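Mind having a look at this structure? Questions to follow.
As you look at this complex, bear in mind that one protein chain is not there, while each of the others sits in place.
Here is subunit A:
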Amino acid sequence: MDKKLQEQLLKKSKAAKLERLGRGVSFSALLLITLTVFAIILFVASKGLSTFFSNHVNFWDFLSGKSWNPSVTNSHGQPEVGALPMILGSFIVTILSAIIATPFAIGTAIFMTEISPRRGAAILQPVTELLVGIPSVVYGFIGLTVVVPAVRTVFGGSGFGIFSGTFVLFVMILPTVTSMTVDALKTVPRYYREAALALGATRWQMIYKVVLRAATPGILTAIVFGMARAFGEALAVQMVIGNAALVPTSLFAPASTLTSVLTTGIGNTVMGSMQNNALWSLALVLLVMSLIFNLVIRLIGRKGAMPK
């Protein structure tokens, strides 16, 4: 009797076994994802850095050179791999689209959380969710058939360029920024609002002086998230920006982004060749940039954590 009881007490229960199994499964999932991420970073880095180490391209020339023509060598016997036009192009479209999207996103979010939560939830919520779900090729196609001709007739030129790219990206990142801004506004505690109103603030004063201020870190995170998405978007931008590896001189002249050069070029190069490595270097720049965006998001989140 005593022995049996002891055995029963010392034996692992079914629940405990299940627990252990669950822990094992979730831990291995985590391990797999971490390994994948590190493998990708390692792969892109090794490919991208070989431009500099095995093809002996000067890193500074790569970042500041203005001429992108990897299959051609210049007068110094160096391949022409100046990535400045693409880096500039990527940054300009990203920043411009974020600048345009932010006021719209904040306005929509204020309407949805402060002014008319019920109607906002009924109409705007599904609309923004729908916008998120539209594939980027559709945005690109609309950009190509609607935005580009419109820009051409209004501003002249070919219609392809940074302006068209910005416009398409603005629509693409708007839902992301909006829904994250809504979340940020929702986390502002109710008593902030009540206190402001009790002190005699009008609704606008309450929103502007209290809610928006309190939610600033969250809104910044939303904007950086949108920028990260804009920076990495390839297909839609590629269809409307014109893909000319030129330092942008005007909003309406064709330009290129890191992603657009990557997608148009990768199929025409041979793995392991200098031309291919140069494209991997562009991919490395993209990867590093998205890591930086992530870092910024974390920093903002840590600095501006809302006191509960």
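Keep in mind that, in the parts below, a contact is a pair of C-beta atoms (placed from the backbone, for glycine too) under 8 Å apart; a residue touches a chain by one contact, two chains touch by 3 or more; residues count from 1.
Operating definition for what follows: contacts and distances are computed from a predicted model.
Student: Could you check which of "NADP oxidoreductase", "Phosphate-binding protein", "TldD/PmbA family protein" or "NADH dehydrogenase subunit E" matches the UniProt name for the chain that's left out?
Tutor: Answer from the UniProt record of the missing subunit chain: "Phosphate-binding protein".
Student: Any idea which of A:44, A:93, A:228 or A:245 touches the chain not displayed?
Tutor: A:245
Student: Just the residue numbers, please: which parts of subunit A touch the chain that's not shown?
Tutor: Missing-chain contacts on subunit A: residues 67-72, 149, 152, 157-160, 238-239, 242-246, 254, 256, 263-276.
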